[in-house]
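Missing here: one protein chain of the complex. Every other protein chain is in place.
For chain A:
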Amino acid sequence: MVAGKDGDGRVRGRAAPAAAETGGGTPAASSPTLHPSRRPTRREVTAALAACGVALVAAPPVAAGAPRAVAGPPGAPGEGNGTVFEERYRGRLIRGVWIPHGTSDSSAGTPAASGTGAGEWQVTVDGRPLHLMRRADGTWLSMVDHYQSYRTPLEAARGAVDVMGPGQQLRDLAPGPADGLRQHPYPHAQGVPDGVRA
């Protein structure tokens, strides 16, 4: 899929150098791991996206034929290995930024299937984080559309927009796999139910 061909908006891609600025030294890269699939907090994402915004202003447009990054993120929307995308789709603003993990965190990274380096896509819809997850075949699921996967983060974000009703926004702290249960321990989680052979 080539960025900018679908939807009713524009996609802007940026090559790796802009994102190197974005990712380097972000809080996401140095935060302690709370959970194997911990996502950066909203504040971290906001910070990363703010940095991304600066990069978009500061970086010159990428010329056609600009050199591609060698080790870019998986699922980049355009040709090559863009690390930022942005598009207005059905009235909503979709943005994505690839956040490389810090090199000191050897356990972090995308699945081996990606084979393109450690990091993760942070995607927002109208400025609110949309949690994405990967399937083993390399496709992407979102929290809004959980029973279908898409080829790229951008397609997954569009799929989420397609499903979200008019006027609805992602929750500020959309519950991710690592959130939500600590303050609310599941009340039925212990014990073998009556009748189950132990």
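We take it that a contact is a pair of C-beta atoms (placed from the backbone, for glycine too) under 8 Å apart; a residue touches a chain by one contact, two chains touch by 3 or more; residues count from 1.
Heads up, the rule we're going with is that contacts and distances are computed from a predicted model.
Participant: With one chain of the assembly withheld, which option in "Tyrosinase family protein", "Heavy-metal-associated domain-containing protein", "Sugar ABC transporter permease" or "2-oxoglutarate ferredoxin oxidoreductase subunit gamma" matches that chain's UniProt protein name?
Facilitator: "Tyrosinase family protein"
Participant: So one chain is hidden, and I want to know which residue out of A:85, A:98, A:121 or A:150 touches that hidden chain in the complete assembly.
Facilitator: Missing-chain contact among the listed residues: A:150.
Participant: Spell out, residue by residue, where the missing chain touches chain A.
Facilitator: Looking at chain A, the ones touching the missing chain are residues 36-37, 111-113, 133-139, 141, 143-151, 163-172, 174-175, 177, 179-181, 184, 186-198.
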